[in-house]
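Then we have chain A:
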Amino acid sequence: MSLWLDLLLIVALLWIAAGALFSRQLFRAVVLFIVFGLLLALAWARQAAADVALAEAAIGAGLTGALLLDAAGRFRRVRGGKDAGGSP
Partner candidate 1 sequence: MSDAALLLITVSCSLVGGIVIFLLPEQQRGWRTAINLGAALIKILCLLLIVGAVLNGQVLSVRLPFLPGADLVLRADAMSLLFAILSALLWLVTTIYAIGYLEGAPHRRRFFGFFSLCVTATMGIALAGNLITFFLFYELLTLTTYPLVVHRGTPKALAAGRRYLAYTLVGGVVLLTGVLWLQQLLGSVDFSHGGVVSVLADSHRPALVAIFALLIGGVAVKAAVVPLHGWLPEAMVAPAPVSALLHAVAVVKAGAFGVVRICYDVFGIEYAASLGVLQPLAVMAGVTILWGSLRALVQSDLKRRLAYSTISQASYIILGVALFGPLATIGGLVHLVHQGIMKITLFFCAGNYAETLGIHAIDQLDGVGQRMPLTTVAFTIGALGMIGVPATAGFVSKWYLGQGALAADMGWVLWLLLASSLLNAAYFLPLLHRAWFRVQRQPWPEEHIPRRPGRETSLLLLLPPLVTALSVVMAGLWAGAPFSPLVWAQLITALEYRP
Partner candidate 2 sequence: MTSALGYAIAGALLVAMGLAAMLLHHHLVRRLIAFNIMGGGVFLVLLGLAPGHGEQADPVAQALILTGIVVAVAATGLALALARRLHQAGGDVRLDHPSSREDDDDQK
């Protein structure tokens, strides 16, 4: 049972990470990254690493996420015209 839960979590982690990495829209990528952070916190909790889980949620997902959100908004229209968030 718990193994299945872990497996599910792993698949979700990879899936969301892929989305965050290769999403076409920058904003969406950042949101997915925050979700990834929260899932990762869950993964830490599953591995009995409560300290890391807390820190991941607060710093990894929360603060880094906020930073990136702000940056995504700020740098949306970079010099040189078209939206830079597009996937290559």
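List of remarks:
In this section, a residue touches a chain if its C-beta (ideal position, glycine included) is under 8 Å from a C-beta of that chain, and two chains touch if they have at least 3 such contacts; residues count from 1.
Inclusion criterion for the candidates: all candidates are chains of the complex that A comes from, given by their letters.
None of the values given here were measured: they were computed from a predicted structure.
This complex pairs chain A in touch with one listed candidate out of 1 or 2: 2. Residues 2-3, 6-7, 10, 13-14, 17-18, 20-22, 26, 29-30, 33, 36-37, 40, 43-44, 46-52, 55-56, 59-60, 63-64, 67-68, 70-72, 74-75, 78-80, 84-85, 87-88 of chain A touch candidate 2 in their complex.
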